[in-house]
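Here's the structure, in structure tokens; my notes come after.
Left out: one protein chain. Kept in place: all the others.
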């Protein structure tokens, strides 16, 4: 594999999930694979799980890891073509990406959506800038529009806990005081489209995700109805997509409660705001899979890095 | 050993000091012990010695090290039970501690006192939060009320330089322009209570430390008298404890001078403000042990990590 930029880079989800679960059982069996290989983890935004799990995954593969908080340790990057760079940006992505490619065998990047400029966010200028100019593989550690390492970890978690041929999986919007990106929801939707499941998205009217992502997914505005007979409920807030980046709804009735959940398993990418997104009683119950999802981040990352390392010339 | 949270976790100070001094002679003899084990160093506050010496100690044991400045690289943590998290905190300690435990075999934490809320500081919400919810051992890299790695390094340093059966050791308050925590003084006092020594604490009236820490320790408000026949003088500023976190005294007469010191050895945890806490002539003399104390931080940490690694299942 060359890059892992989005869910569409997964060649076969069932095979990947199987392989990741196998890695999880023996995480250091490939410790020689990454010898004398370096991964650069470039953070343009905060991170806990991604930062630690990706390091852990790389170390499990024997790689050397360089972590850089690009935003405050490096130089402000320019992405425009032909720009006269006499303002705030000091270095062009053309140089940065080529240069870092000489020090790192793989570059992993976290660069969140601005939520102020839809066109810019959808152009994925940071991720695509690196993809365009780097000469080594690129891994998406959450970009403006996708978080495919999270969704792969979610797929592993679903597989571990699913007991049915065709489970019902519901992605539910939940309230949040701040404007959040669509990346996690987008990648979860795309991942579910590769699964044999009854998949339903529920959110308040007007909170539709990008229709190019959801395609013909079932959308149900009645959360209660959506949750009927659900096996898994995946909660996530996102800001409004049409009125891009706006917080138009904080209705607490959309919070996930134990009562609403029934027997379904609860999933969330974390960090999660307790008693805003979901009740304590859900998170503190056996129905919650959120800790295992975070654990599976390591094996999702390790699988992706393993596949990339195997294909390095 | 499970956790190293305070001096009370030391099962036998003389044995530990002996073992640490032995490690110091051969620091890399246990390089295999930490193979494929990861330590996460989580900093909620600045650090020089702790940051570097703990990394060094872990590397001497062959561990993989992940360093994270939690305050500005991660998410603001919530500690309260049942909180409706619709304000500034994004992630609950319950999730954070459980999640990090999946990536790290040991978690080390630095989280200073606020000095504004005594009850909160004494509850050690960060350290105890991790202790409560993490599923791996926790090491205290300085918390609100204790700095047991420093005190262990001090014990090693005392042992290296002591020539008497029962030395006289004086802990002296010294002036400082800013409000400082009580952690270093507390752990030094507790460590001295495990030593056979004549131990005296001297400070201006009203600058008593927590009586639950000092217990029946000798307190002498006349610094000159306290220093008579001292073998070791350990200087440290702390802010007022009764009027919690206040700077009520900056009397330069409490500064440690060469003249006052006599033949005693001088100790301080560093960083030290020259000519405020102590005169240049003391620090620049052979009587100063401050550099060796810092050196011993490596072996204090290494001993603690070694004991924890040996007890990991």
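Chains: A and B, in written order; residue numbering restarts at 1 for each.
Criterion: contacts are C-beta pairs under 8 Å (C-beta built on N, C-alpha and C of every residue); 3 or more make two chains touch, one makes a residue touch a chain.
Values in this document were obtained by computation on a predicted structure and should not be read as measured data.
J.: Using the document's definition of touch, tell me which of B:115, B:136 or B:272 contacts the absent chain.
T.: B:272
J.: In the whole complex, not just what's shown, which of B:66, B:136, B:290 or B:308 touches the removed chain?
T.: B:290
J.: Would you indicate which residue among B:69, B:83 or B:128 is in contact with the undisplayed chain?
T.: Residue touching the absent chain, from the options given: B:69.
J.: Give the residue, chosen from B:3, B:38 or B:55, that touches the chain omitted from the document.
T.: B:55
J.: Residue by residue, what part of chain B touches the chain that was omitted?
T.: Residues of chain B in contact with the hidden chain: 28, 31, 43, 46-49, 51-53, 55-56, 59, 69, 177, 270-276, 280, 283-284, 290-291, 294-295, 298.
J.: Can you list, in ascending order, the chain A residues touching the missing chain?
T.: Interface residues of chain A facing the absent chain: 36, 38, 40, 64, 66, 68, 72-75, 78, 82-87, 89-92, 94-96, 98-100, 102-104.
One rule holds in what follows: only the chains that are shown with their structure count from here on.
J.: I'd like to verify one number: the distance from the centre of chain A to the centre of chain B, where each centre is the average of its C-alpha atoms, in whole angstrom.
T.: Taking the average C-alpha coordinate of chain A and of chain B, the gap between them is 39 Å.
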